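With one protein chain withheld, the remaining protein chains of the complex are depicted in position.
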Amino acid sequence: MELTPMWYLALSAMVFSIGAVGVLIRRNPLIMFMCVELMLNAVNLTFVGLAWGRNDIDGMVAVFFVLVVAAAEVVVGLAIVVAIMRRRDLATADDISVLRG
Amino acid sequence: MQEFVFLVAAIIVLAGSVGVLLAKNPVHAALFLIQTLFGVAVLFLIVEAHFLAAIQVIVYAGAIVILFLFVIMLLGVDKSEDLSVDPIVGQRPLAFLSGGAILGLLLALLNTVDPIEPLPSADPARALDRTDASGQRVADVNQLAETIFGEHVLAFEITGLLLTVAVVGAVVMARKISGDLQPVPESALAASVGLEETSDDDAEPADAGEGDA
Amino acid sequence: MIAQADPTQVDYLILAPLIMMAFGGLLLLTITSLTKRLSSSFVTTWSVAAALGSVAFAVWLWIDLDTLAQVTLSSSIIADKFSVFLTVVIGLSTALALMLTHHYLDREELPGIEMPVLMMLSASGGIIMVMAHDLIVFFLGLETLSMAVYILAAMHRRRFESQEAGMKYFVLGAFSSTFLLYGIALIYGSTGTMNLAEIGRATWLARELADGSIEFYYEPDGLMLGGLALLIVGLAFKVGAVPFHSWTPDVYQGSPTPSVAFMASVVKVAGFAGLLRLLSFLGRPTIDDWGPPLEVIAAATLLVGAFSAIVQTDVKRMLAYSSISHAGFILLGVTAGTDNGVAASLFYLATYSFLVIGTFAVLTLLSGAGDADFSLDRFRGLSRRQPALALALLVLLLAQAGVPLTTGFVAKFEVIGAAVDNGTYWLAIIAMLAAVVAAFLYIKVIVSMFLDEPADDAAAVEVPRLVGAVVAIAAIVTIVFGIFPGPIDDLAREAFVFFI
Amino acid sequence: MMTIAQQAYLEDFDWTSLDLLFLVVKVVLIFTMLLVSVMLMVWFERKVVSDMQNRIGPDVAGPWGILQTLADGIKLFFKEDLTPDNSDRFVFKLAPYLSLIPAFLMFSIVPIGGNFQDGGDGSVEIFGRTTFLQLVDPPMGILVFLAMSGLGIYGVMLAGWSSGSKYPLLGSVRATAQMVSYEAALGLSLAAVLLESGSLSTNQIVQEQVDGYWNVLSLGIIPFIIFLIAGTAELNRPPFDLVEAEQELVGGFHTEYSSLRFSLFFLAEFMNVVTMAAIIVTLFFGGPDGPILWDTISWFWPILWFFLKVVVFLFTFVWFRATLPRLRYDQLMDLGWKILIPAALFWFLLLAGIRVGRDADWNPAAILIIGISVMTLLFAALFRAVRMAQEARAESDLVEYG
Amino acid sequence: MFADLLAAEAGAAAGFPTLTMLIVVPALGALLIALTPKGRVEAHRLLAVLATTITGAASVWVLLDFDGSEGGFQMRSADPQVWIEGLGISWDLGVDGISLFLIVLTGFLFPLAILGVKPEHDDKAYYAWLVVLEAGVMGVFLTMDLFFFFVFFEIVLVPMYFLIGNWGHGNRKYAATKFFLYTMFGSALMLVGILATVFLTASATGNDPTFNIVTLAETQALSMTAGRWIFLSFALAFAVKVPIFPVHTWLPDAHTEAPTAGSVILAGVMLKLGTYGFLRFGLYMFPEAAVWFAPVMMVLGTVGIIYGAVAATMQKDLKRLVAYSSVAHLGFIVLGTFAITTEALTGSVMQMVNHGLSTGALFFLVGWMYERRHTREIAALGGLQKAAPVFAAAFTLVMLSSVGLPGLNGFVGEFLILLGAFVASPWIASIAATGVILAALYLLWAYQRVFHGPAEGENAEMAELKVSEGLVLLPMLVLIVFLGVYPKPMLERIEPAVEELVSHVELHVPDWSEPTADVILPSDDDHHSDDDGEDH
Partner (left out) sequence: MSDVFDYIRGFAVTFNKLFEERVTGDYRHDGGGEKSPKPDRLHGRHVLNRYEDGMEKCIGCELCAGVCPAQCIYVRGADNTPDNPVSPGERYGYVYEINYLRCIHCDLCVEACPTEAITESKLFEFSFTNRNDAIYTKAELVVGDDGRPQKLPWEDWRTGEDLATSGWMRATASSGNADYENKVAWSGELGYGVRHPEVGQHDDETGGDE
């Protein structure tokens, strides 16, 4: 068995799915964000694996930008969570249900 | 050897992500997340993406997860979540089902793909194994720099915009606000003290995951 | 087809609308931090001027486009009539939404210039999206847009619902972004590039036929198929298509009304721009592959939007569902995938932006301080109290319902025409049924405004000049271009993307 | 050409040859050296501080008390290991290691010797093998340092949290905010170095500074000063030791720790001090660069110079501690965000401008003047903005409470 | 923009854009009313009257200008103003024998409706909406473009909605909403049909899409199946508007709750949009489908006749009774339309006008009665004849016209329809004929209960018909009698168009020809249609 990009893709598909399930079943917004981070990492793995397979730098460039986006997302998301938590001592997303839907 | 390292890293990554999925305590989840991120960094190293591995650790582990933990500690929301309660009846099986479906679909799609090889049309200037004049292989960080500040310079500029937005947003959200707050609606208060009726009038409760794939 | 004079040169005219918008916001931010007290009228003037400046540059660019399309910055930005058209729409919508913020911030006593600044930055994200010719740039534009909008949703710090809306929007938005990103990754894997032109080139393979002629054919591999599917999922979320719509009502209801106006116009425009652009670079076969699922999505969007809206008592929430339904209509044009379809979608987007901003402008006024009460009672007997306002809202609501002599009608007419032209009659029929169902809810508001007696204690709301102007502009545009849709339609037709 | 240091990488690494042995020996050496240096550093610090306070300091264990640390360590080793009831046991036990391991790893990229004179690449011959006097020289070199210092925060943070006690929690929250903030300044001042060296590899960075063209001067003194200050803050050392601020927080994050676990924190802390000094030397003071006085023992001189320089910075850290009073929390943040980061950024821009100007043959004096005036302008704007914000805040407070 | 349109028509052969004027004048009138300050009630009224009168005059001018011997569309501009270029939509108006009298009827009824009743509040909006309504209705009858047809067809909903909802009686909100949604629902599918027609035709012929009715009708490029489906989508819209039996339920509500003028217009003009649609867009555009569906439609028409009559008999509310009588009358028109014989079609067109006159007048009378007595309940009325003999006389005349008494206009239409229908389907025609008897039954019975018998209480003091009211009613009465006695000028203008329509159907439907009777029935004195029609 030789290491091929396909290994990366398969692994990232698994991590992506786990992250997606996590976003769906967890109620704590912070853990939901973490699961989103998992998904982003899965994407990064895909990019790197593909870049390696295609022998092309672009995939790695994409990872760089994804990292920036992830950082920005966390900043914004956590700011909102902090703002919300300051008003109410709640940790789970479905406790926050003033709005129906 | 590479295969062995990959497998070890993959196990670390998978165990970490399952840990995030199942950890009751947010702090533990964050620790599992670090584990995953670290594994991913190792996977980056295997394919000689040194720079990415380093910034993966610096940005993710050094900043993002720290921020998570910081917020958890600051807000004191590190109470454990009772995972045995399904928030919405049937949501969890459904979520697992859709997760499984995503995975299945992706794997099935990947199965149809030809081996991923360098494309004949690929630009040699962008090849990862490019060598410089002296025949030495160009480090990935140099290549990344050339590409980011060359071909992708606009994207790089946009990240500046993006980060500005994030900073402005964070400042707005964090700023102390003067004046009276509008009351938190009854339903929210009721929910926080765990009154029974909240489960009734929330026939369709807030659910972040309803619109999944 | 695509012209780039000199790859090393940056064509600043192409970037001008973007620069104008982004720097307008950033400079405003800087100026504010350096001055003691900035009058809010200065902020408004500045920001609206920047948005309009952006529009002006876009118009100049439109006139200046002698070739079909021009790219710059290593082909990561494209200026064709499609992108310029939507840039104009985004610019105008932003200008109108900005005009709403002035009064809103004063009334809600929310100090700070962040709302206009974020709107402008978000709009620059939108402009990046419509002009993107590279998936990375597109994704970054999308994130810039979204990130600002998350904050805009959570902006009303005194309202708990607002922050809740922000959080819901954020969680689901980030979630959907990952799908989009994964899609980009898979497409990259399939083609080895993220540049749209190159992707198109890589996807279309040439083969020599027996008679020596060359045939172009398209053979997607698994990565490409999966990538496109994930891209569509991600963008469907942004435009609020069923089943990725669940955020819309909550977010619309909780968010500050000017933000909602912005979301309903600019975010939708940008999302659809992405959808159209991404589906178009692969040409007609992509539509053939993705047509059926997209049609189902469109139908579901139409019906869910219309039927869920009926049962709402909160007008803002109702309009949220109706915006879902509108997204379904726009999707009709997208699914058709024909020239007509794209032109119709563009027309719809352009006119709907005005409609929806006008409607939410009136809502801003009627909700009163606190921005929380949107019950139908607020509208009772409005025609007695403020006939002009009621009349303007009437025009806007009738247009949303698709009554002739308004832009709403022409837009619906065109998208349904596109669907019919494409042979998807069932979709067209569902669309019309959804239109009728939706008409019911607009009628509900109209009944309340015109046929119900006003409540005794209801006082006339004060109509600030700017908001009044927004409402008036929206209503006038709706009527004038409803009667004479020719100009916009011509532009939209000129702007369509090439579906091979 | 694959260098030996780079052979530590998986590919091309000959697992059967002596390479492996070499690697193991190097690891053990570095490990030992760090442990010993910690021992000496603790003693050194206590001694110097007591000197500066007109005290004697430890002098019982061993000559001049040099074995004091060892004695302390043995004492700690035999003390009772306490785990608070409220603690999160697993994390509580994990935290010290999270602190220690990055501290060890950080040193792996520091070249502690080797001949860089006359275009040498710092390699030495030992037992007929060409090698570098550093554990690894990865291409992203200095980023390993940043990454590890980022990871080091976890130990502090989790220790505080997992103790289930309020002072440690407060200490760790402080620590996190402080370290994250100062890491930005650290990174930005580092960027100036990278601009000059054009490489992330520590070996390259040292090579570029050979013969006294040390970065500390060639970059202007500013990046060095910023790095020094931010580094001190990164280490949670006085005057930035709010993390442990005994008067307020008892002992900060490690209040609940005792025995061996406590000693691990202690070890990590001082190891970081040594490493930080070594990094500063590498980045700004030419690493092992220095005159080779007698050729017969040429391998000795670089090592000597290196350690001498390190000792100077160790002394500086101690000197800081003895001289400066602890900052207040808001002062700490103000210093980091409003002075160090902008200054680092502006200086970096100035250097970049000069570099571009040099490439484009512009008048260097003009660039300098224009650059500096622009910087001044920007700083003025920054300070004005800060003052505006303060005034606005004061005003709103007035409205609120008045 | 209007100037452009006017100029375009001015450049055409007609010289003066009369047809455009028919739409633009009321639209401008509405605009002027809207711009007039709020309190000036008389000014509003004057403007409304002026606008509608000018329109009426123009319609009469069109009538005079119309060349009765020609069957095709007349007065079309040579150079239609393009509206949306990409879709081939243009501003193209025309008039033929079928639409001619509907236009005149519209032009005639609107001034009367405005003069006849005054609103109780919000005069400005009331007049504005009414006048806008006229523009819309005119548009439907005049346009030669499917798109504009749909636009006008839909736009009339809005003013009518407000007229019912704002100035109606009792349950007006419900009625208005029901009216709006029903008709909107009906026309929803029509839009799909319109678009399908256009695009299918375009793709079949390879030409650019066009919305022009004449072009589309002449091309007939649709496949049989497509044609039938599209016909269905049109038919649903028209069926709701007419209304035909199962989808009629909005009508009694709307008619009953509408203000008097609203009822008059609704019954007099707006219902004709549906029947006109059947003629123009059923038969003319989809001849094959129309022929195929004709039996069904005839049955539905007949069901409408009988159902309307039976339901009318059982009504307690006089206005509701009149509303149901409309259902019955329109059943006749549908029957006539789908009999597809020259007689029946001519009768249908004639009956459209007749129904407009007689039911319009009836609604006036019922409305005035309500103004005086504040009730419409038949049981509460009685013996009005004694108190108001002139009123009763007028009512009698109108009622008899509605019943179809020979010598009055109603007879001519119904007779022609039955005659034509008999040729096409004797059984259906026979059943439909009972509708005439039922009409006599419920109307006379109602008349008896309301006007005869002892007058008690307020009934005894009911005021007599006022002069102003009489003046409004008089033209209608005159026409009722005139058309009953001397329908020829009308018939001879209708027939060429109908002839051409029938031959159009024959041309485009294989294996179909106009049904002819084995026995030529002795024709009515005034009925020379066959000869006249065959002259050219």
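The first chain written gets the first letter, and so on, giving A, B, C, D and E; residue counts start at 1 in each chain.
What we mean here is this: contacts are C-beta pairs under 8 Å (C-beta built on N, C-alpha and C of every residue); 3 or more make two chains touch, one makes a residue touch a chain.
Owing to the predicted nature of the structure, the values given are computational and were not obtained by experimental measurement.
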Shown chains that the omitted chain touches within the full complex: D
Contact residue for the chain not shown (choose from D:Ile101, D:Ala322, D:Leu349 or D:Ile370): D:Ala322
Listed residues D:Thr32, D:Gln53, D:Thr130 or D:Ser298, member touching the removed chain: D:Gln53
Residues of chain D (touch criterion as defined above) contacting the omitted chain: 48, 51-56, 59-60, 319, 322-324
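Here, only the chains that are shown with their structure count from here on.
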For chain A and chain C, chains touching each: B
Chain whose average C-alpha position is farthest from chain A's own: E
Chain pair, most C-beta pairs within the contact cut-off: A-B
Central chain (by mean CA position): C
Label of the chain whose CA centroid is most distant from the centroid of chain C: D
Chain centre separation (chain C, chain D; CA means) in Å: 50
Whole-Å gap between the CA centroids of chain D and chain E: 92
Centre distance in Å when chain A and chain E are each reduced to the mean of their C-alpha atoms: 65
Multi-partner residues of chain C (at least 2 other chains): 136, 140, 143, 147, 150-151, 154, 157, 160-161, 164, 168, 171, 175, 186, 189, 192, 246, 250
Shared interface positions of chain A, touching two or more other chains: 9, 16, 19-20, 23, 29, 32-33, 50, 53-54, 56, 58, 61, 65, 69, 72-73, 76, 79-81, 83, 87-88, 93, 96, 98-101
Footprint of chain C on chain B - complex, ascending: 105-106, 108-114, 116, 118-119, 121-122, 150-155, 158-159, 161-162, 164-166, 168-169, 171-173, 175, 177-182, 184-185, 188, 206-213
Touch list for chain C against partner chain D, complex: 30, 33-36
Complex contact set, residues of chain B against chain A: 2-3, 6, 10, 13-14, 17-18, 20-21, 23, 26, 29-30, 33, 36-37, 40, 43-44, 46-47, 49, 52, 55-56, 59-60, 63-64, 67-68, 71-72, 74-75, 77, 79, 81, 87-88, 91-92, 94-96, 98-100, 102-103, 106-107, 110, 113, 115-119, 122-123, 126-129, 140, 143-144, 147-148, 152, 155, 159, 162-163, 165-167, 169-170, 172-174, 181, 184-185, 187-188, 191-192, 198, 202, 204-209, 212-213
